[in-house]
Structures are given as C-alpha cells and as structure tokens.
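Just dropping this structure here.
Note that one protein chain is taken out, while the other chains of the complex remain in position.
Chain IDs A, B and C follow the sequence of writing; residue 1 opens each chain.
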Amino acid sequence: MPARKPGRHFFANPGPTNIPDSVLRAMDRPSMDFMEADFIDIFDQARAGLQRILFTEGEIFFYAATGHGAWEATMVNLFSPGDTVLMVGGGYFSTAWAALSRGFGINAEMLEVDWRKGVDITQLQARLEADKFHKIKAVCVVHNETSTSVALPLPDIRAALNDARHPALFLADTISSLGCFEFRMEDWGIDAVVGGSQKGLMLPAGLAFTAAGPKALAAHKQSTLSKFYFDWTAMLERRFRSFTGTVPIVPFFGMVESIRLIEEEGLENVWARHARLGSATRAAVQAWSVSNRGVELYCQDPARVSNSVTTILTPEGFNADSLREILREKFNVSTGGGLAALTGRVFRIGHMGDLNEPMLLGTLGAVEMALKLSHIPHGRGLDAAMEFLTQ
Amino acid sequence: MPARKPGRHFFANPGPTNIPDSVLRAMDRPSMDFMEADFIDIFDQARAGLQRILFTEGEIFFYAATGHGAWEATMVNLFSPGDTVLMVGGGYFSTAWAALSRGFGINAEMLEVDWRKGVDITQLQARLEADKFHKIKAVCVVHNETSTSVALPLPDIRAALNDARHPALFLADTISSLGCFEFRMEDWGIDAVVGGSQKGLMLPAGLAFTAAGPKALAAHKQSTLSKFYFDWTAMLERRFRSFTGTVPIVPFFGMVESIRLIEEEGLENVWARHARLGSATRAAVQAWSVSNRGVELYCQDPARVSNSVTTILTPEGFNADSLREILREKFNVSTGGGLAALTGRVFRIGHMGDLNEPMLLGTLGAVEMALKLSHIPHGRGLDAAMEFLTQ
Amino acid sequence: MPARKPGRHFFANPGPTNIPDSVLRAMDRPSMDFMEADFIDIFDQARAGLQRILFTEGEIFFYAATGHGAWEATMVNLFSPGDTVLMVGGGYFSTAWAALSRGFGINAEMLEVDWRKGVDITQLQARLEADKFHKIKAVCVVHNETSTSVALPLPDIRAALNDARHPALFLADTISSLGCFEFRMEDWGIDAVVGGSQKGLMLPAGLAFTAAGPKALAAHKQSTLSKFYFDWTAMLERRFRSFTGTVPIVPFFGMVESIRLIEEEGLENVWARHARLGSATRAAVQAWSVSNRGVELYCQDPARVSNSVTTILTPEGFNADSLREILREKFNVSTGGGLAALTGRVFRIGHMGDLNEPMLLGTLGAVEMALKLSHIPHGRGLDAAMEFLTQ
Partner (left out) sequence: MPARKPGRHFFANPGPTNIPDSVLRAMDRPSMDFMEADFIDIFDQARAGLQRILFTEGEIFFYAATGHGAWEATMVNLFSPGDTVLMVGGGYFSTAWAALSRGFGINAEMLEVDWRKGVDITQLQARLEADKFHKIKAVCVVHNETSTSVALPLPDIRAALNDARHPALFLADTISSLGCFEFRMEDWGIDAVVGGSQKGLMLPAGLAFTAAGPKALAAHKQSTLSKFYFDWTAMLERRFRSFTGTVPIVPFFGMVESIRLIEEEGLENVWARHARLGSATRAAVQAWSVSNRGVELYCQDPARVSNSVTTILTPEGFNADSLREILREKFNVSTGGGLAALTGRVFRIGHMGDLNEPMLLGTLGAVEMALKLSHIPHGRGLDAAMEFLTQ
C-alpha cells in the first residue's frame, strides 16, 4: 500500500462524503442483538428522523445495499413485467436507472434531454398529455444528476403531472440531494423516494432505502415482479419490520447521530450552507473561466445549478483525469471524474454534507494550483470565492 | 433508550459475533474514493485473503447485503425459471432458502430430514440416483444450520453426488461455519459458496458474497433470471470488478484486519479453538442435563455437533425466552432465541469468532445462574467445562 | 510484538481498570483549544461531577500526572521542611508515600501496623493523644491499600482525631476506593484527597488530582516547599484555573462520560455492585482455601476486606507469578502481582470499575483452572461465587 500522504485527505468527491467524527465514533461499537429493545429504539429513532428530513409520514424500507440496490428494490416492488415508466433523462444515473428497469421487463421510455440543461418541462408535460390511456405507470426523476450537476425543479414536474391530469406515480432519486437542498416528499406529491446513506446523510456507503407513500404502497400490491431480499410485503410482515436478514446495527447508530447533527444545525440552515458553498464554488469556476481555452461550468441553466456538486468541463483535448491526478498526488485532494460519455472531459467537485468554508477554500485552492500546473489559463477563482463568502 | 448495563456486554448470539477491537479501529475511518489505488489494494487483499480462507481460486462476488441477499444473488445468477434444485432440509435457514428460490420460479424440492440429526446421506444419494434425467440442477446445503446447531459433513455429500454420478452443482451456505471449522471449497468439490461477514469473519453484518468455481460460472452463462444489483456478468465487466454501485470501503478494511488476525493465529488453530470451546460448551450442557425436567442438547448426532453454536432445548412447558430475559437483564448476556417452530423451545449459545476461555466461562456461568433462578434442575456445568478445558 | 491472543483480554489488574467503550469513544477526538468555551464547559462538567462523586464542594487541582504526582503535589503544597506528618502504615503504598515525603524534608512518622489487618484505631488515637504539642500536622491514610486489599474505616479515624482533640489535617489517598465503595469527603471530615483517573473512574492513567477543603487551603498558604508544576496558588491565579500548562483535553472528555455512566447507574448502586462482586470473589477464594497447602485471603480482618481488589496468598514455596503467567498465557487474563515484600507471595484480582458478573466469573474460572494446572489443591470456588450471586 502506498505511503500515507501527510495532512488530512480532502475528500471532494460527490459522494461518499465527509463523515463527521461524532458519526464515526457512534458507529465504532461492538455487536448487539438487533432484536433487543436498545437497538429497536435506535432503529425507530433513525426511521423517524429520516421521515422528518424527507417531510413524509410514509413507510421507509431499509436495505443493506448501495443506491443501485434501492433503485432495483423500488422498481421490483412497484411494477410488473410489461409496465411502462417514463424516465426523465439527463445523465449517467437516469440512463442506468432505465437500463436496470428494462432488465426486469419494465418498458422504460427515456425522455431524452440536453444533459447540460436538464428536462424541458413543457416537453415532459406534452409527453404526459399524449399518453391518453395512461400507459405510463410512473415518472422517474433523478433530483440531482450527480454526473452533470443539474438539479431539477421537482415541484414543476409535479405541476406538469397535475396539469396533464396524469395519474402516474412520481418517483424521485434523491441520493445526492437529500440533506443538501430543499426536498419535501409530501408537499411535492412524490410517491416514492430512492435514497442512500453516503451523501447528505454523511454516512458510509452501504445503507439505502425507499420511502413509499400511500399511492406507492397501493401500487406495490399489484406488482408481480419476483423479489425476496427487497420484498416490501415480507418486510412489513416481519417481527423486525422494514428489513430483510440480520440488521446491520452500525449505520443506524450513525444515522441517529447524523440526523442529530443536521437538526442541531437546522435543516434549513443546512440547505443555506450548501447554497452558500455551492455558490462560492461556482463563483470560483466562473472566475477561472476567463479564456475559451479554460474550464467552464458544465450546467448551462443558472436556475438548475446544483448546490451539492459542481461538474466542470475542461478544455478540448485536455484529459480532466490528469488534473485529478495532480490534485490527488500533489495536494491530497480527491475529486470526482467524468462518468460514461463525460469521462476525461469533466471533473466534479462535491460540496455536500459536512463541509465548511475553509474546507472548500482548501479544495478550490488546490484546484487553482492544479490548473496552473496543468497550464490551463484561468482567472482568480479563490479570490472570487472569498469575495462571495464575505459579501 | 434504557440505561447502559455495567461491564462489558457478553454477546453470545450465534451471529453477529464479537468484533476484535483492532477490526473496529480498522473500520473507523473517513471516506475515500473506492477507485483509488489505495483502496483497490485493500479490496484485493480482502479478496485474496477470503480465497485463502475458502481454499479456492474461484471468483468472489461481493454484495452490500445481508446473507439473505447473497442467497438471492446466488440463485438468480445460476438458475432460470423452472429449474429444479434439491434443498437439503434441516432447519429454519434451509427452509427459507427454498422459499426464496420458489419465489423466483425455481422448483426447490425439499429433502425433509429429522432436524435434530440432519440429512441421512443414504437417502440423499438415493434421491440423486432416482433422478435419472438429471433434472436436479443443484444440491443446496446449509453447512451449519444455525437454528439447530447441526453441522453437516460436506465431503460425505460430495461423495454421494459422485457415487450417484450426478452432475448437479453443489452449493453450500457457509455463513456460520466459515472461519469456525473446517471448510475447503475446492478439495470438497463445492461449486458455489454463500457467505457473510458477521460470524467467523468477525465483522459487522452488511457485507455478503458468493464464491463461484468454474462450473458455477459456466452455469451462470445459461441463467435467464432477471438481475441487476446482484448481476455477476455486469460485475465482471465493470472497471471496479465484482461489485455494483459505490463500494463501501469500511468492511473491506475490516476484513483485511480480521483475516490478518485469523492467519496470525493460524486457520487450523482457529478451528481447534472453536472445537475446544464448542466441546466445553457441550460438556456444560451435558452436565446440566441431569434430569428429565432439565435442558438438553438439541442435536442428537454426536458426530454432527456444531463447533460454532449450541442449541439447547429447555423443558416442556418452559419458555426459553424467559431464560434469555434473565441472562440479558440480570447478567448482561445476550443469547440467541429459537427460530420458527423452535421459538420458545430452545436457546442458542454462539461460540464463534473472537472468543476465548474466560469469555465462554462468563457466559456459561451466567447461564448456570439463570437456570438456578428459573428453577430448572441442573448439574454443575461450569465445573464440567473447566474440567474439559484443563484436561 | 507477540501475536494477539484470541478473544477479549480479561483485565483483572487492580488498576488501571476496564474502560467502557463509550468512554474510549469520548476520548477519541482531534485537538481543540483548551481555552475555548466548548472545552471550558467540559472541564467544568468534569470538575463538578468529580465534586459530586467526592461529596465535596472543595477546590480540585488537576495534574497531568500519575497518582505518585498527586501525592507529591499534595505534600509540597501543604507542608514546609521539617513539618511532621503521621503516616498510617499498612502496605506498599503508604510506605512509598512516607518515603516521598521524607525526600522533601518532611518528617514522616510511620505508624507501623500488621499489613494483614491494617491500623489499630486505638493505637492511632493513643499516638495522637501523646502528641501534646500538636507537632503532627497531618494524618495520612491510604483508604484502600491496593497492595494488601485492606480497606480502612475512615470515619473511625476521623473519630480518633476528634476524640484526641487533635487539629491535624486528615489526608486520604482514595486512588483505589473512589467510585468503588463509600467515600464522603466532607461528611467524614477529610481535608485533602489524593485521587487518580485509572481505577473507579474508569479512565486511562495519566490524570490525577487533589481535592482540598478549607483547612487544607489555609495550610497551603503557610507551606514553603518549592513547587511550580504542582503549585496550587499559581493554578488559582491562572486564567485557565486549576491546571499548569497545556490542558490535555482527552481525559476530561472521558471523565464527563465516565461520571455520566456512574450517575446513570447511581453511585450507591455502583457501590452495591462492587460489594456484590467483591463478596463473590471472596466467596470463591474461601471455597478454594480448603487445604493448608492452598490459597487464602491475605486480609485477615473480615470487616476490612476491600470491595475493589482481593489479594490472595499462595502456598509457601510457590511463586505466585507462575500462576499469573498461566493466566496470561493460556487464558488471556491479566492479574496483579505482589508488591515489595509480597512479590511472588500473592496475586491480586482487581474487581473495580466497569465490571459485571460474567466478567468476574470468566476471571475466577480462569483462576480456578490455573490453580488446577498449578497443582494447588482447591475447592469449588466458581460454584461458591455463583451460589453467592444467586442468593
């Protein structure tokens, strides 16, 4: 194993994210029986806290799984072979969600969009209106496309569904938005939410969940796709509700502490902090973008910039991963790479979870130095970020 | 949450198990990019170590999942709807494995057996010989039935397959045997192994795996059951091999340390220690069993007693869970309860993983005191255990 | 470094003691400025908690030091060269306390006693009465002699002082009694208390303290012995009160948690638990003592047996350390050895701090097996302990 690099590792990947020390400590504990009252209390606290963060009183199904498992769980519990769902495109993750659905015999129709802008709501509404016989059982939306850093206005999509008087379920993947910026499951009429532990919830990867409202639970009863590990009906019947198999106690202890931290700060303050740090990041990128041979924001719609991650396009002919290599090797900073078609074209700065100003400035400073070492023309991004942060 | 009970919690559940402090510390770490060389090195070390413990050079597919997920993964990757498998019965876990298989359209034929003795090999061989057209695609065996504490002789089952000249795959669930007593995947002709992190591997629950030999990998290519999260083909094609989604780094760091501990002690010494502590436990139970109104070993075949767990039958009319309640409330000792039909009839003492003589004596002493407080007639079990341990 | 022994290490030394996991976690934290409000709050909580445990409203002076440092601190802050103090003998620790005092020019007169019984109060009172001119400035008493396991009745000593109408300061070393059995600084008229972190307070070694009542603070003003690191006057003048130098934040976070645990259980319940486990230990020793070639309790006064530690005499000609070696090497159990004149003659079982029944039975079981392996005749100690614990 390579030698440790001195100093703290700056982890600016767009997930997993920085885990507060108190969350790590809460998870550093010996085994206990998950059937015992002490743990059931912790589990119930975690579930109730998650409901508050999601703004729902719906059911929550937990899985020892990654977010990909939660996608699968959600689809196999809600649909039957041959069902049609409308997948709102826009990046790597919506594409993958569609692909998995098709693998289970679901007819996932992809609404293609400009990845740098995200879906045209009018076009979406038109598609829904065209579906006279309501063959579309669900509209599936990735709230924050972590690959492109485009965040979609879920209330507008809800409005489009309403305006089209379309009864489809509304499914949202909030993996990289929950705990970062505003999300309100019930107010926004969202029927099922796919979420994971490792981003705004500031936990390690490995725990994922679906939150299901009444319409989703009703749809579940009609679903004929095979399931066992992810089966909601079996979960609800079990003595230890909402889980299959030996419950991993560790992430639930972590979640109780991470939600305590979120609520101690105040969820709206958490959102405001993400907005402030996201804006500072974009101020830096825009200051760097002085030249047509420089970097630029990937997202082209200022109303849809993401406050949890920023995807940055590097100049034509330049391999973005070589910049990431400098960041990692010289400055101990880890950033995200481009996914699928964006591989080598972009790098991504995560600014979600347990983050503050000096952490961000350290990361942005390292990026600015890496731009210089990569001979990419650039303006004074750090000065712009500091200017923004002291307004 | 109830107040903490003083002193160390004695965790004698048959899984999860005691986690060594150095494993806990290895897992108490901040996030890192699972694509980075530092982590890939850890992942490769964990995989190679697991191959050594399994005695295989086969492929290992890891899942963020419980053991139930690994069961599902194994079945959906190996079979197609309508395939027949022969499930060797014997307890709660083999019953559940069969039920899940049926849910995916697999024809799981259950070979019924006396739960207190485990399968009759002759009967198994006869069933295989009767299958002239080799409709049975696989024989599925739970190596150590954690519900009954009956451990099966896998080499004898391999011999039965060979003697019957039956080409079925041989699948073994080693969840509560691996790292506890002898298991040799390749020498014993086992094609696929289902395993979990939380027992002999001394890790928290939440990571599971399948080890697949060449015959299983070939069978996988014919499988038509739908899969995504657990899909082996996709895993093998991915840049980050053998996993779906964001790799949880934590359990892999833990596994490297737990395998280091196992190999520092020596795997055969680990088995010998489990044999010694298992025998001491049974010596205690037999000394307690002085009366026909007392406790007795559930397993009736002395050749098949389990060295990782002991299931103890309590007297007719006595609720075993009331004994467990005394153990927990008065002595801070957690034991396992009876599963399914055995609920309230038995309790189970796990003696697997990171265990030594004083830990076991503390547990057995608490049990002996709980027997007294429950007015169950009993002999001097602790003396018998100490006698055995000092022979 | 030798390989780790499997299973949990049983630490039955009479200090340091078992540290609860939650205390370890509370201490596993990064640096912070000890001048900041967050830490001052923690410091104040620790001090206030310690005052409650001591039953005093007196001043507490903390030292980064071991108990030996606290002894020195107490003496150099209270006395002047040539002062006389009466040291109540009884074991290794009172002897060492006297020796250190002499090194600073204090005339430490040792009241010699039978180590197996502890001081004769009548003799002590006679000595005080004989001191017509009150040359004796202080009576120094080790509440619980950790080397002999004799615990002294401090209220009786207070009464002797009163009956003799002697104005000497009353100093008590509570290092191995505080948090284990009853101690009440103000009710018992104790002027200064020497304490440490590593026993009943369930913390690592390295923090020690003196609690000083009004009479001690007045005496301090007359003291002319040189001091700097331990100087109370300087401590009281400092902005960060009651400490010299960079305050180690770690043990104070630990102390807040350990006192929280003590008070959650209830201090009187903690004392009762120590009494119960101490009695069970002695029941075992007495059951072992069947032969005049066997072991026996070192303490010969049943009214003065210690509830935090038991010193056990081994047969003439037998080296007690060879028994400890078996315990350590074969059973992963650590016990205390004999100190000074008792080296090789005794071993000591600590039963203080974070302890419960199965921990104690595991230790006693290992001792009983080690007695057998050492061919020391013995009765059934474990049975006697269990009998006591289930009365």
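Assume a contact is a pair of C-beta atoms (placed from the backbone, for glycine too) under 8 Å apart; a residue touches a chain by one contact, two chains touch by 3 or more.
These numbers come from a predicted model, not from an experiment.
Q: Using the document's definition of touch, tell me which of C:H9, C:K117 or C:R241 contacts the absent chain.
A: Touching the chain that is not displayed is residue C:H9.
Q: Any idea which of A:K5, A:K117 or A:K135 touches the chain not displayed?
A: Once the missing chain is taken into account, the touching residue is A:K5.
Q: Which is it among A:A99, A:A159, A:A234 or A:L361 that touches the chain not included here?
A: That would be A:L361, which touches the missing chain.
Q: In the whole complex, what residues of subunit A lie against the chain that is missing from view?
A: These residues of subunit A touch the chain that is not shown: 3-8, 10, 18, 20, 22, 28, 261, 264-265, 270, 273, 330-333, 354-363, 365-366, 368-369, 372-373, 380, 382-383, 386, 389-390.
Q: Go through subunit B and note every residue touching the omitted chain.
A: 21, 25-26, 28-30
Q: Could I get the residues of subunit C that touch the absent chain, sorted low to high?
A: Within subunit C, the residues that touch the unshown chain are 1-2, 9, 11, 13, 15-19, 24-25, 27-33, 35-38, 41-42, 63-69, 71-72, 100, 103-105, 196, 198, 204-207, 225-229, 231, 244-251, 328, 334, 337.
Quick note on the criterion: only the chains that are shown with their structure count from here on.
Q: List the centre-to-centre spacing of subunit B and subunit C in whole Å, with centres computed as mean CA coordinates.
A: The answer is 46 Å.
Q: Subunit A to subunit C: how many Å between their CA centres?
A: Result: the chain centres lie 55 Å from each other.
Q: Could you grab the centroid distance between subunit A and subunit B? Build each centroid from C-alpha atoms only and quote it in angstrom.
A: 35
Q: Which residues of subunit C are in contact with two or more other chains?
A: Correct list: 28.
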